[in-house]
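Excluded from the complex is one protein chain; the other protein chains are retained at their positions.
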Amino acid sequence: MEITSNTFKKNAREALADPALQRAMSHVRSGFIDKRARAAAALPEFDEIRDTGRDIKNHTLAHLDLYLEAYEDRVRSAGGEVHYAETAESALETVLGICRKANAKTVTKGKSMIAEEIGLNEYLEEHGIEPVETDLGEYIIQLRHEGPSHIIAPAVHLNKDQVEESFRAAHTDLPADRDLSEPTSLLNEARGILRERFLAADVGITGANFLVAETGTSVIVTNEGNGDLTQILPRVHIVVASIEKIVPTLNDVSQIMRLLARSATGQDLSVYTTFSTGPRRPDDPDGPDEYHVVILDNGRSEMLGSEFKEALRCIRCGACMNHCPVYQAVGGHAYGWVYPGPIGAVLDPQLIGIEKAGNLPNASTFCGRCEEVCPMRIPLPKMMRHWREKEFERHLSPATARYGIGLWAFFARRPRLYQWATRWAMRVLANGAIGKGRYTSLPLAGGWTKYRDFPSPEGDGRTFQEQWAARRKSA
Amino acid sequence: MSDRETILGKIRRSLAVDTNDVGRRAIVIARLEGTPRGIVPKRGQLPAEQRVSLFSKMAEKVSGSVGRVAKPEDVPRAVAEFLRENNLPAAIRTGGDPLLAGMPWDDTQVEVSHGPSDGGDPVGLSHAVAGVAETGTLVLTSGPDNPTTLNFLPETHIVVVAAEDIAGDYETVWDDLQKRHGKGHLPRTVNLVTGPSRSADIEQTLLLGAHGPRRLHIVVVG
């Protein structure tokens, strides 16, 4: 996937000027937020479970090496194989190796952000294997050659007419008079097409929401059932998951399960939560003959020792982006890489480098709503600020901004000089707006006055400090 | 060095720990063996009969339908009735589950075929080993007599669950499963099913029947 995080400002401007996108984004504002609030309110223990969820993840991360070993033992004893991949390249080679051994021509895929992160589809295509996305949203964006714009609702940036257009372009034997104007007919069309692909696939690739150390189990959560058809029909099931998906026990999973769907879609539980342990057993009538887990690091082990380690608690529910005013305004593609929104602003600089993703942690008003709703209580604004510190230390922030802050700080550190300077500045500013109370344009504040008026200082521009000192003197 | 060694080494460096720390190992073993429960919502902690009511209420809330019969012998008639009422063919596909196999299907007009599904069966019938009242969730396990494909490929999925197997919470189900399959062991597939398949990927419009069953009917026995 091409990285365009560097042009975030341009991406955002285009997104704001795109009426179709703006129409689609209104569904995010109206849908996810109220549903989450209702689901959370309906479970009195919700906030307490957020605490235990956070504690479970912290405990697991502090013993991650040992839980990985325990998990691996269990998978092997259930007849599955575990493959470690330090980098995206290593994960891709491992997956390709398994597919080649299975003589695979087509693979079906459950929705997996890790697969997006490592660019699995492009890689398989380059090597002559056809990947078929089966989550409805993922299928739609695959037809459109787009990346996901949201981590749980990948096609949330699209409207139904755009979906119809894509289906008509891709499903060439579709009669022209077939009505596809409603979401139901679109869903049925996709169901029919994908059913054949499910039954024909040689390999099924899914992600994992959890890897359970106690039992060597991978867990996926879906509403459509596509992940299940992906993992039970083909001969080979490959799970791609990153190291922080480990959770110690089934009871621990149960805690976090109670948070995931409520935070994501406002459901009490997603429709299908499926626990898979190894390949089919000797007498099983169905299920895959082979079961592989590819465990990806891709920079996370380093993150574990950094100020960003709390971001490894993330369970990919998407609540942070749903509640983010910036995400709501510009959508996910503007962020320019796989993970958008507040969690993306923390993860992307780690995964693709702060040089490429520096814009993202800056594009936040620090309103704190992401942290407020994060089921894992990840302090996202604090982490975005840590990235800003790193940028500042490494002189990556724009020179004009650094110069501006430096000049401002020079005065802010010297109260007497500051008060002298501001007295004059406010007088000038007040004089310039006599009779109007505000400016419609102002030099050096073009960003502001392009869209808003700028209030002039109250009255004659005498500062509070100046007036206070005068009152004290006369008292 | 293998990717495995590299990753585990980097994790230990980041955590500033070494492999010989027996204290850490003991903590991990204790958690895996002790499997402490976290916070279990009060919602499901009810006497048996109320648990069944909550289960039914929650299952209906997520667009499942629920019927109830007094004893296993009554299930075939209830299933036949459901099929008739919904204009569905009187044919079901099921595994060899002993509970279902022991029912008097011959007393009805319902044609029963056995084995996994290849996608051609309109109606699948399964036996859930448990229900969870908290969320109206069914727990289905794979095994020689319980093909997983039946849970996903047919357009209509009928699931039989015994009232006495309806627990208040997930934790109770895990305990029961481990008693049956051994500590630290699960069947190949455990499906937690909460309502029929759905998607909201197009304009956030919720639609039933994405890739899995469009319809989920539960028969509670007892």
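By written order: A and B. Residues from 1 in each chain.
The definition used in the following text is that a contact is a pair of C-beta atoms (placed from the backbone, for glycine too) under 8 Å apart; a residue touches a chain by one contact, two chains touch by 3 or more.
Going forward, contacts and distances are computed from a predicted model.
The complex appears with one chain absent; UniProt names that chain "L-lactate dehydrogenase complex protein LldE" among the candidates "NADH-quinone oxidoreductase subunit M", "Tryptophan synthase beta chain", "L-lactate dehydrogenase complex protein LldE" or "Phosphonate ABC transporter, permease protein PhnE". Counting contacts over the entire complex, the absent chain touches A. Taking the complete complex into account, A:426 is the one of A:247, A:260 or A:426 that touches the chain left out. Between the chain not shown and the residues A:13, A:76, A:101 or A:178, the one that touches is A:13. Interface residues of chain A facing the missing partner chain: 9, 12-13, 16, 325-326, 329-330, 362-369, 371-372, 385, 387-393, 397, 401-402, 405-406, 408-409, 411-416, 418-419, 422, 425-426, 434-438, 440, 445, 447-448, 450-459, 462-465, 467-469.
The rule is short, and it goes like this: only the chains that are shown with their structure count from here on.
The distance from the centre of chain A to the centre of chain B, with each centre set as the mean of the Cα atoms, comes to 29 Å. Touching chain A in their complex are the following residues of chain B: 2-4, 6-8, 10-17, 19, 24-25, 27-28, 31-32, 35-39, 41-43, 58, 62, 95, 115-116, 118-119, 134-135, 137, 142-144, 147-149, 151-153, 169-171, 174, 184-205, 207, 209-213.
Interface residues of chain A, counted against chain B in their complex, comprise 24, 27-28, 30-32, 43-45, 48-49, 52, 56, 59, 62-70, 74, 78, 83-86, 90, 134-137, 140, 153-156, 158-160, 163, 183-184, 186-187, 191, 194-195, 198-199, 213-215, 217, 223-226, 228-229, 232-233, 243, 248-252, 254-255, 257-258, 265, 267-281, 283-287, 295, 297, 301-306, 309.
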